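Please see the structure below; I have some questions.
Every protein chain but one is kept in place in this view of the complex.
Moving on to subunit A:
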Amino acid sequence: MSIEASPRPGTTIRIGPASGIVRWRQVAVPLATFAVLVLLSAVSLGRGDFPIAVPDVLRTLAGLGEGAEPFIILELRAPRVAVGLLVGLALGVAGALFQTFARNPLASPDTLGITTGASVGAVGAIVLSSGGVLPGLGIPLAALLGALLTGVLLFALTWRAGIDGYRLVLIGIALWSIGTALVDWLLTDAEIHDAASAYVWITGSLNARTWDHAVPLAVALAVLLPLALAASRVLGVLQFGDDTARGLGIRLQGAQAAVVLIAVGCVAFAVSAAGPITFVALVVPQIAVRLAGGSRPPLLASGLLGAVLVVGADLVTRTVLPEALPVGILTAVLGAPYLLWLLVRGRRRSTL
């Protein structure tokens, strides 16, 4: 093993046949974010009608809880925090994948219509079944199918011997507006109590989440995250545009298809678990690239920051605000001004 300085910024590490360059910011930012995430999750698990101190929460998580604490934390509160954490992780990674791939910071599952597709599925299921026909998991399933279907549609419509990032964004916006129209149509046609529950779903909420919501998402991410990280190296070359990437030996169509499908998968499972929590996928990669430096949003840091944002926003809506709002409202309230700030500031053109 050897560690040495390099002509490129960063430290070269070589262990046997493996080698790579490590930059301290790209290690420190995910580590620090992870620490914040653990702390925030512990605080969030402790807050509620029966407050529990952070050390006790951590002790319970380590399997040393006493009395009613394990039940309250692990059964009542943990699913909510776990879903928030996993959803943020998935959305952050998906946002970073889309933005790097499309070379456009406006490319996110929200603007590309994928979350809207999930809304069409979920609202359709709620309204058309009118509350009774579908069991509890029917709505997440409908949302998942809606998102996947929209993702596949987006992919098929954009594909012309490869995917052009600009075309992806344009077709995504078209799909988004079709989806929005469909949702509006379903809502105006709906019974009032269906419309109300559909509305809660559309804003994105972590209320009443159970392990049944968290487990499918966790399983999906266990498959998709390693794939995303493995695609990272190729993504760094795809960033140069089609011709240069091909010239450097990338099998362009396969690589593009893989990146888009991984991102769509992440979003579909996230949205089916918690509804369309907006702006996370759009904003988080841009924050991550500013914190960690480099020429593109770092995947891992984006995922962890996404988790921090969702868990943090959920904590704020439950504790600071007088009324418990759905978390999606807060991420939108925080995210929209940030986006405006990015647009107005706009020095870095390609990353806003």
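As a convention for this text, a residue touches a chain if its C-beta (ideal position, glycine included) is under 8 Å from a C-beta of that chain, and two chains touch if they have at least 3 such contacts; residues count from 1.
Criterion: contacts and distances are computed from a predicted model.
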Chain not present in the shown complex, as UniProt names it (candidates "Iron complex transport system ATP-binding protein", "Cytochrome b", "CoA-transferase subunit beta" or "Phosphoribosylformylglycinamidine synthase subunit PurL"): "Iron complex transport system ATP-binding protein"
Where the unshown chain meets subunit A, residue by residue: 6-9, 12, 14, 17-21, 103, 230, 233, 236-237, 239-244, 246-252, 293-296, 348-351
